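One structure is given below, encoded as structure tokens.
One protein chain is absent from this view; the other protein chains keep their places.
The first chain written gets the first letter, and so on, giving A and B; residue counts start at 1 in each chain.
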Amino acid sequence: MISFLPYAVAAWLIAIGLYGIVTSNNLVHLVVCLSVVQSATYVLLLAIGYKTGGQAPIFADIPVGTTAVDPVVQALSLVDIVVEATVTALLLALAVQAHKRFGSIDPDDLRPLAG
Amino acid sequence: MSFRGRRALFLVSIPVALLVLVAAFAGLPDFGNYSGVYGRALNLIAVPQRHATDVVTAVNFDYRAFDTMGEEFILFAAVLGLAVVLRSMREEHRRASHEADEEHKFDEPSSLLRAFGVLLVGPVLVIGLYIVSHGAITPGGGFQGGVILAAALLIVFLAGEYLAMKFVAPHALVEFGEAAGAGGYVLVGFGGLVFAGVFFKNFIGLGDPAHILSAGTIPISNGAVGIEVAGAFVLLWTEFLDQALVIRGK
Partner (left out) sequence: MIVLQTAVLFAVAIGGTAVVFAREPLRQAMVVGVYGFILALLFMVFQAPDVALSEIVICTVAIPIMILLALAKIREHEEESD
């Protein structure tokens, strides 16, 4: 069962994050649910790269050649976390702009931009 | 579509999507049985080849430095977009209300918060610089250290006045720093092109592993990315803060 649990947790996080986005009534809440979906991808990537009994791929104090987990997926994840935080900030700025334009941050109250 | 209709449609279609997802995940190797060749090869050759003991940072800034350049410019573009959106809003607001918004006065922070702020700014700054500079040796690097450096400036705002933060990090300097970081990273790549014939090739002499001045161009790339990320986050927060709180006179 342990061999499938991380993938199941990643799928669950995607599903629950999407549920939050679909049923949200507040633009700020929606953006944070989007970051939950993103965290599912990090869990998935790290679960793919894990090797049972492996150490972290830092060879400052362990000799080169000990079993270590995959470093490439870690490199992808760590840059992605910082960049997605910036994109979240951009989405929050758009939510503030929408509030200014339409007077509410309820996604149901937004109309197409006109003029 | 109404809220109920939306939710019903979602609850009907999400089991199908989950089924497809789970079927796709079943094709992956079992958890703990990673067998990729690229990762195992990198773990064996990164230290002898690049003298960098942190293989993750070596992958980010040397083996796959081109991808990191792309990610860095995503960050740059997102901050650019945010600045455009919020500054155009500020211009409209200024035209609409004719208020002077150079002075921002907030309630006095409590003396405990001030004391903690004063005590914490120095250590947080030092920790940020340590993590940026030791990226090739221990876990860390430009991305994490840059956010920590930006957080040190945030402590200045929290413990003092907004004007103090503006004094320490004026807009023009922060924008210049962020652009310089992004440009510096690309210059490192061009240095590799000019001196060694390949874009982003490590062209500075590699020192001993686990020394701070080792791994060639990796500490320089780390520093450039650290400056850029710190500048980006300080810019984000000051853009939000510029008109965030109600002006209260003292």
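As a convention for this text, a residue touches a chain if its C-beta (ideal position, glycine included) is under 8 Å from a C-beta of that chain, and two chains touch if they have at least 3 such contacts.
A quick note: this is a predicted structure, and the numbers were derived from the prediction, not measured.
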Displayed partners of the chain not shown (whole complex): A, B
Residues of chain A (touch criterion as defined above) contacting the omitted chain: 2, 5-6, 9, 12-13, 16-17, 19-20, 25-26, 28-29, 32-33, 35-36, 39-40, 42-43, 46-47, 50, 54-58, 68-69, 74-75, 77-78, 81-82, 85, 88-89, 92-93, 95-96, 99-100, 103, 105
Residue numbers in chain B that touch the chain omitted from display: 54, 56-57, 97, 131, 139-141, 143-144, 147-148, 151, 154, 233, 236-237, 240-241, 243-246
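The rule is short, and it goes like this: only the chains that are shown with their structure count from here on.
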Contact set on chain B toward chain A in their complex: 3, 6-7, 10, 14, 17-18, 21-22, 25-26, 28-34, 36, 38-40, 42-44, 46-48, 53-60, 64, 68, 71, 74-75, 78-79, 81-82, 85-86, 89, 137-139, 141, 143-144, 146-147, 210, 229, 232-233, 236, 239-240
Chain A residues within the chain B interface of the complex: 2-8, 10-11, 14-15, 18-19, 22-23, 25, 47-52, 54, 56-60, 64-65, 68-75, 78-80, 82-83, 86-87, 89-90, 93-94, 96-97, 100, 108
